[in-house]
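The block underneath contains the structure these notes are about, expressed in structure tokens.
One protein chain omitted, others in place.
Chain nomenclature is as follows: A and B, assigned in order of appearance, with residue numbering initiated at 1 for each chain independently.
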Amino acid sequence: MTDLAVDVLIGAGLLALAWQTIIGKSLFRGIVLFVVFGLTMALAWARMGAPDLALAEAAIGAGVTGALMLVAFRRLVRIRPEQSAQPALRRSRLALPVAVLAGSLVAVIGLAVVAVERDPAVAGQAVAQALTDSGLGNPITGVLLLYRNLDTLLEVAVLLAAFLAARTVFGEDEARSPTPSRREVPLVGALLAIIVPLTILIATHLLLAGSREPGGAFQAGAVLAASGVLLVLAGRLQPAAGLSSWPALGLTLGLMLFSLIGLAVMAFGAPLLALPGLWAVYLIETAMMLSIAMTLVLLFAGASGLRRGSP
Amino acid sequence: MSTTEVLAAALLLAGGLFYLAGTVGLLRFPDVYSRLHALTKADNLGLLLVCSGLSLLAGSWRAAALLGTIWLLGLLAATVSAHLIARHARARHFNGGEQ
Partner (left out) sequence: MIELLLPALVIFLLLNLAAGMVRVARGPTAADRMLSALLFGSTTVAILLILAQWMNEPALRNVALLFVMLAAIVSLAFFGMPRDDADDGEQR
């Protein structure tokens, strides 16, 4: 009974927040509501017993996207002040048909899922058994790297492709730096001194613990990226033009190492991307974490390189 | 119900009350500075009480240490956020309002 009440409250809250976010009277209100929506979404993942997703939502939703939208809004105010004051949404005649279609699609899929009979004897148990043998206690990391390894490889490639696509529009206007130079605020230095080392510790913990409990390369990479975003926002890292060798290595490390190991195993007669052992899993996860973090920070900074900035 | 549980329940309830106080302050106080004051102070005391109650229930030193760390970091985040928001509001006030 109380379970149901909690779930209904979170579900209704999510719907109300989503509605308010898109019909928002102003862009800024929409952004605040979107941040709040992300927090509530993490609660929903927690209730659904998916702490891995809640971790990713905490790092991406609370850390990166909220800041990204605020910075984008700030830039919009600077280059098109009249547009930033307009309401976020214009009414369209297509809205109702699209909403009805989307709603019925969700209803059909939901009904189909409910109607399907659960048969736990097949794939799930076989996978769980195989994962126990492989030494990976966290089924999500196991499935991502042992069964969906091609998908995971392509996800890393997609991130790189996103960065390359975004790179074509970097540096279009002179106001691209997210932090105009300004005086250092007293408490920010102390905050950075505590939070940044801690994020590195937590990211490493999530990466190493990811083989047994919730965590993994994506979560760890997102946490590292959040600390990078913090440094960019505080002006300690400044966007720089031109791709230098270290960021380029960081960007491609995950893809390169994953592909190299995945191809190398074929020389020993194993199928493509069959990982030879736990050491390979840890190596690839570390490389992926660095690549994910580097890509996200560079995307946030809107530049192909970073340099140290004075505070 | 053991003594530990009674104590934990009392702490949790007190924590909930402070959260309520923070929300009431956010809704009822007249200007942005007093709202900021109410929210960041009351909520962090609420978090401390909730964390202490949960540490008693969790019954492991590791969980208790983690809860303590979370409270300290929450304190740090609230302090810095309150400072930044107040500075922003004050600068806006002097730029826009009284010149």
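Operating definition for what follows: contacts are C-beta pairs under 8 Å (C-beta built on N, C-alpha and C of every residue); 3 or more make two chains touch, one makes a residue touch a chain.
What you see is a predicted model, and the numbers here were worked out from it, not measured in a lab.
The omitted chain makes contact with just one of the residues A:L55, A:L136, A:A217 or A:V281: A:L55. The omitted chain makes contact with just one of the residues A:L131, A:A226 or A:I284: A:A226. Those residues of chain B that touch the chain absent from the view are 1, 5, 8-9, 12-13, 15-16, 19-20, 22-23, 26-27, 32, 35-36, 39-40, 43-44, 46-47, 50-51, 54, 57-58, 63, 66-67, 69-70, 73-74, 76-78, 80-82, 84-89, 91-92, 95-96.
Residue-level contact of chain A with the missing chain is found at 2-3, 5-6, 9-10, 13, 20, 25-26, 28-29, 32-33, 35-36, 39-40, 42-43, 46-47, 49, 51, 54-55, 58-59, 62-64, 66-67, 70-71, 73-74, 77-78, 81, 84-85, 178-180, 182, 185, 188, 191, 195, 198-199, 202, 206, 213-215, 223, 226, 229-230, 233-234.
FYI, only the chains that are shown with their structure count from here on.
Residue ranges of chain A in contact with chain B, taken from their complex: 185-188, 190-191, 194-195, 198. The residues of chain B lying in touch with chain A in their complex are 73, 76, 79-80, 83-84, 87.
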